[in-house]
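As you look at this complex, bear in mind that one protein chain is not there, while each of the others sits in place.
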């Protein structure tokens, strides 16, 4: 998805992923804020990607995405840290903190990823 | 956001919005499925847009987005129906059903929109 | 759980369950409103129970509960209607509308139930 072309993975493991996405016009809605869907898409990409990498399989897919929008981002970069909170037999659960350049928390996302046993 | 360039609003009121989005490569993730973030972005756009139109104000913003992914979409169009379930003094709540061309339910989204009293 | 002693199932199938729970002091928080946890518990019970009945197995368990509180209930009865929205191989998803005696919508609950394939 276009929102994700410029995602820069800074560090990744099967327990934590850190990424940075510069804010461009393609991420903004008409009022100039980053679209809420971009936060959801970024979190989904990090959680599913890290799960798939860890399992060495294509059998990881998100089954839910719960995003709370706390503060808008209008410029600079989006900073995301995804932490794995649960590694079960059939699901992994990740929580993703999204912040702005000033380190202010802008969104909380919880992603449940279904994995093939 | 690029995901939303081609959104076609078929009918809109302050209680229900119907829309259709053709699936193109800009919506797909590498495996060829529509990216989960696209469903979240579409639902967000419909719910916030209809709330803002009804209030004739820019004072509507999503505070949460809860998406359950049920079935992938790979081609054709995304069909979304947003229904307002709650009209409160400080929040409106919308539920959005997302389906494919065959009418199969592919995602459920609940959006809470904060409004200025 | 005590909150659920008085639950009265009015109709049940593998697609829809209707129930009624009289409001008593054991459901109220100190300010006199029905506790939000009671809505979550009732919805969980209906969704998991109907799934387990349909599968004729004990292999149904809730993996998530997403409740939005719209309007308090203080007296009379809690009316709940659970509708199955998805019947997948590994999960069933239910949406539960909770209303008061006047038919006003008081809570929306979405329950994801994991099932053994």
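Note that the chains take the letters A, B and C in the order they are written out, and that residue 1 is the start of every chain.
One rule holds for everything that comes next: a residue touches a chain if its C-beta (ideal position, glycine included) is under 8 Å from a C-beta of that chain, and two chains touch if they have at least 3 such contacts.
Predicted model, so just to flag it, every value in this text is computed and none were measured.
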| item | value |
| --- | --- |
| Visible chains that the absent chain touches, using the contact criterion stated earlier | A, B, C |
| Residue of C:41, C:98 or C:115 in touch with the missing chain, whole complex considered | C:41 |
| Residues from chain C at the interface with the omitted partner, ascending | 1-4, 26-29, 31, 35-38, 40-42, 44-45, 58, 61-69, 72 |
| Missing-partner contacts on chain B, residue numbers | 63-64, 66, 90-91, 112, 114 |
| Contacts of chain A with the absent chain, listed as residue ranges | 66, 68, 70-71, 85-86, 88, 93, 95, 105, 108, 110, 112 |
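As a working rule, only the chains that are shown with their structure count from here on.
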| item | value |
| --- | --- |
| Averaged-CA centre spacing for the pair chain C and chain B, given as whole angstrom | 25 |
| Euclidean distance of C-alpha centroids - chain A vs chain B, Å | 19 |
| For chain A paired with chain C, centre-to-centre distance based on mean C-alpha positions, whole Å | 31 |
| Contacts with 2+ other chains: residues of chain A | 63-64, 66 |
